[in-house]
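Left out: one protein chain. Kept in place: all the others.
First chain written, first letter: the chains are A and B, and each begins at residue 1.
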Amino acid sequence: MNALTFLTLTPLLGAALVAAVPSRHTGYIRALGFGFMLSALFSALVLAFSYNRALGGIQFAERHEWIHELGVQYFLGVDGLSVMLILLTAIITPFALLASGGTLTKLNVVMMLLLETALIGTFTALNFIHWFLFYELSLVPAFFMIRSGGGKPAAVAAFRFFVYTLLGGLAMLVAFLAIQLATGTFDLVKLAAFGHAGAIDALLVARFGSLGSGGICLLVFAGIFLGLAVKVPVVPFHTWLPDAYAEAPSPVSMLLTGLMSKMGVYGFLRLLLPLFPVRMQELATPLLWLALITIVFSAVAALAQTDIKRLLAYSSVNHLGYCLLGIFAFAAVPHGLPNDRAAAMDGVMLQIFNHGLTASALFCFVAFLERRSGGLRGLADFGGLRTAAPVFAGLMGIAIFSSLGLPGLNGFVGEFLIFKGTFGLVWWAAAVAVIGLFVTAVFLLNLIQKVFTGPLSARWAKFPDLSAGEILTVAPVIALLFVLGIFPQVLIALFNKTVFLP
Amino acid sequence: MNAEAYIHLLKLLAPEAILVVTALVVLGLGLSPSSERMRPLLTRLTLFGGLVAASVLYLFSKNACILNGMVVLDPLGRIFKLVILGLGLITVIFSAASPVRRHYAEYLALILFSTVGMMLLAGTEELLMIFLALELTSISLYVLTAYLKDSTASAEAGLKYFLIGGVSAAFLLFGLSLVYGVAGTTNLRALVAISPALAGDPLMLVGIVLTLVGFGFKVAAVPFHLWAPDVYEGAPTPTAALVASGSKVAGFFILAKMLALGFGASVGMAAWSQFRPGWLPVLAIMAALSILLGNLAALVQSNVKRLLAYSAIAHSGYMLLGLTSASEAGFTAVLFYVIIYALTTIGAFGVVSVVERRRGGSQLQDFDGLHKTAPGLALCLLVFLISLAGIPPLAGFFGKFYMFSETLAASGKGANPSMLWLVVLAIALNAVSLYYYLIVLKHVFVAKPAEEERVKAPACGPLIAALALSVLLLGLFPNVLLEPLRAAVKNYTSSLVLP
Partner (left out) sequence: MILNATFLSAFLGVVLVLILPRRAEHFARWIALLAALAGLAFALKAFVGYDQSAGAPHFQYVTRIPWIDALGISFFTQADGISLILLVLTGIIAIAGVLFSWNVTRRPRAFFAFFLTIIGGVYGVFQSFDLFLLFVFYEIVIVPKYFLIAAWGSTNREYGAMKLTIFSVAGSALVLLATVATYAVSGVHSFDLLVLADHARVVFPPAFQIWAFPAMFLGFAVLAGIWPFHTWAPTGHVAAPTAVSMLLAGVVMKLGSYSALRVAMTLFPQGLEQWRTVIAVLATIGILYGALVALAQRDLKFVVGYSSVNHMGFVLLGLVTLNTIGLSGAVLQMFSHGIIGGLLFAVVGRMIYDRTHTREISALGAMGLSKALPFAAFTFTVASVASMGLPGFSGFIAEFTILSGSWKPFPLLLIPTGIGVVVTVAFTLRALQRSFFAPKEDGPPNPAAHHPPFDPITLAEKLGACLLMATTLGVGLYPKILLDPIMHSFGSPLMHQLIREVASK
């Protein structure tokens, strides 16, 4: 069996085994789950090291016929981008489990493992239906995990998440069905080849010309875009996100922000950009405006929040907006300015990985906070925690500053490269995006100030600092924040030869 | 006629003669003062005589045709005589447990007489003999209907039957005499040769129509059906059984013969937009009305015997429909169906008679919970009623299917067979009929019984079970009856010289 299939199925096996353990043995459950997650991490590391960086391109490919009549195949493989994302998944999932500190139910552990499988499946899929299967599969564990936050708001949030994302998925399905009818394949590699040659539009028109030639291409593009836009999310399709992130238990929010949002960006890089480079260039201006609105709006909204989790949720949207900015800028200028384009794309990739780490670290700290405060998480509830819990303040501060984009930490590199590239390609967009940077700085510093500085109220006098276990939990990630801030080459080398991109 | 001829006649009519002798013996024994205790003896004696007659009928198989067609013996006729005899004997067995208390011997004798009449009807091709045999049957049945002297329903039924029957006999006689007047002969075979010349003769048509009126009464077709519901409900149940089964078999048999032979050429046509005068349009209208009225009226009945009466009317309609095919295959189908129908109906009446004796009535409520008190009977009733509804794999379904197929096949090729409208009506209302049969079965199987204990199986239980089994088997393997019937019909038609 191929290594990738093995990697995908390991967490699934873990989920089945954990499900079989009776609920009372919480210790066993967590241990078993953690064990499987670790083995997945190990496999991911091995994968990352055995990926031949010099060669680049798709490796470890595996292809089987599945439904021959419809052109659906079980086709997976990885290139640098996929490897990076698999690594991210394998790191964050156990991180989330540890961050929960034993509060997760058996259902949640099973769902986490299931989600890990679904994520790895999407990141390795090279046939659209294969991709779609895992994409949809990820909805179910996410639904249950968000619900487990308890109470009516959580149920509503989970419901909304599920429906929005499902509908987006359906839009993508219909669009790809049209593409398949026109080109005869679901194979993403082949479709990318078509796309490079700019042939997809022509094929669509040839097949469906009767329905208004220009219209059909736009419809198909819109379908795929819509699906991805809900996932990332892009304002105004983001309304499901703040509730979902806020109502879910914090460890679950780690997964949502760290990994599930990346599926959307990955989708842009795999499904949209390679297939419709010309169209993306044509629509560059509106797309860039969408990205900019996302950046600015979410930053401003974050500023207005009083609930820390909601604040971080909007911050997440904001950071992913930079990714979109980079992608759209990259697409806006298809020929020429290779340095800027490379910079933008490198920045996007780095930002994907770094944001995943940073955002999940931030939610991890929120989890710690909630545990100590008995569920309170409003900005106004805290103050002066620096005095009571210096280690906590210090480590969380590092994460916050990384999110802010302080040089030396990982958050800086990605954002810097994106801005560098964008400024060269579409300078006005970069200029507007800077507003986002400012506002981000404002609300993050506000967060630090409200929570950590200032007088310590009597209520929090006994605020316990981080325990040894908690420090051990966050230490690896914090370390990574530094490492990647100083040596980003480690990552860049990985995805330098990413395939598909024009 | 000389003595030789008489002895020859007696030999040919041996089964009927044996039955008459048995009836007389039973009558004689019935005069004795201890007739009450002699009930079982009388029953057994009757059955014995019947069995002897049946074996004589079965074993001595010579074809003959004497006295200008008054007495005719051939394989087809023999089959039907056997069937009629069987039905008569089954009626006798049911009578053993019937509410008839007084004059039991006369009751048995009358059953035998009407059976003789029906057998004679099956073995003749001469118009006068037809009338005679019909009268013998009918008069016996009138008396049998009014037999329960302390029941006003029985008396009313008998009177109605007699009055309406008398009027229809008049119609029949008038019609037959007109036919004779025009054709100059009373022999049906002779009519075969003459009828083409008479086709379209108005007097002939009037004669035919009047004859059909007479027969319409006999088989309870609309609009000559008015006696049927009251007779079926009011008469003692074994009588109703005989009326429902035996007289139908005999009636349809002789009607088919008459239509095929005597009136062959005056067929006419009854397609949806083309009507030509003849007997076919008359039959078609009678069939349509019977099917409609029979099924619709049955929907609202609360007495099972009355429901079966309307069902009988509807079934007459189906069989008349079969006769409109005017083809050999079609007539074979009708003959097949009438036998199946007779078996089914007599079985259903058997169950009803048992329930009536236990519960004192035959309303729907009296059948409640039969599945608990008498599961075997309930199952048999299920078989009978579902067969009447025309649901596979029972014989009733195949019979109807065969009739409808042959009717359509005979009525012309092309996009729209001419009798399509009638078949559509029949199939539609047949679907409706399932409703009222299911209502009865709902009471039997779903409702709770009044008392819970199981009752001992009745004496005629095995007979009813045998009937149910035969209905099932004939549904699965209809060839058992169908092939001999087809062969006999083929044999019969080949012996005719048809124009």
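Keep this in mind: a residue touches a chain if its C-beta (ideal position, glycine included) is under 8 Å from a C-beta of that chain, and two chains touch if they have at least 3 such contacts.
If you're wondering where the values come from, they're calculated on a predicted model, not measured in any experiment.
Novice: Can you say which of A:Ala31, A:Val46 or A:Val163 touches the chain missing from this structure?
Specialist: Of these options, the touching residue for the absent chain is A:Val163.
Novice: Which residue among B:Pro15, B:Pro236 or B:Pro478 touches the omitted chain?
Specialist: B:Pro478
Novice: From the list A:Val140, A:Val278 or A:Leu376, which touches the chain that is not on show?
Specialist: Of all options in A:Val140, A:Val278 or A:Leu376, contact with the hidden chain holds for A:Val140.
Novice: Just to verify: which one of B:Arg44, B:Lys149 or B:Lys442 makes contact with the chain not shown?
Specialist: Candidates B:Arg44, B:Lys149 or B:Lys442; residue touching the omitted chain: B:Lys442.
Novice: So one chain is hidden, and I want to know which residue out of B:Ile66, B:Val167, B:Leu296 or B:Ile391 touches that hidden chain in the complete assembly.
Specialist: Result: among the candidates, B:Ile391 touches the missing chain.
Novice: Which residue numbers on chain B touch the omitted chain?
Specialist: 329, 332, 371, 386, 391-393, 397-398, 401-402, 404-405, 408-409, 411, 413-417, 420, 423-424, 427-428, 430-431, 434-435, 438, 441-442, 445-446, 478-479, 482-483, 486
Novice: Considering the whole complex, not just the chains shown, which residues of chain A touch the missing one?
Specialist: The missing chain touches chain A at positions 65-71, 129, 132-133, 136-137, 139-140, 147, 150-152, 155, 159, 162-163, 166-167, 170, 173-174, 177, 180-181, 184, 211.
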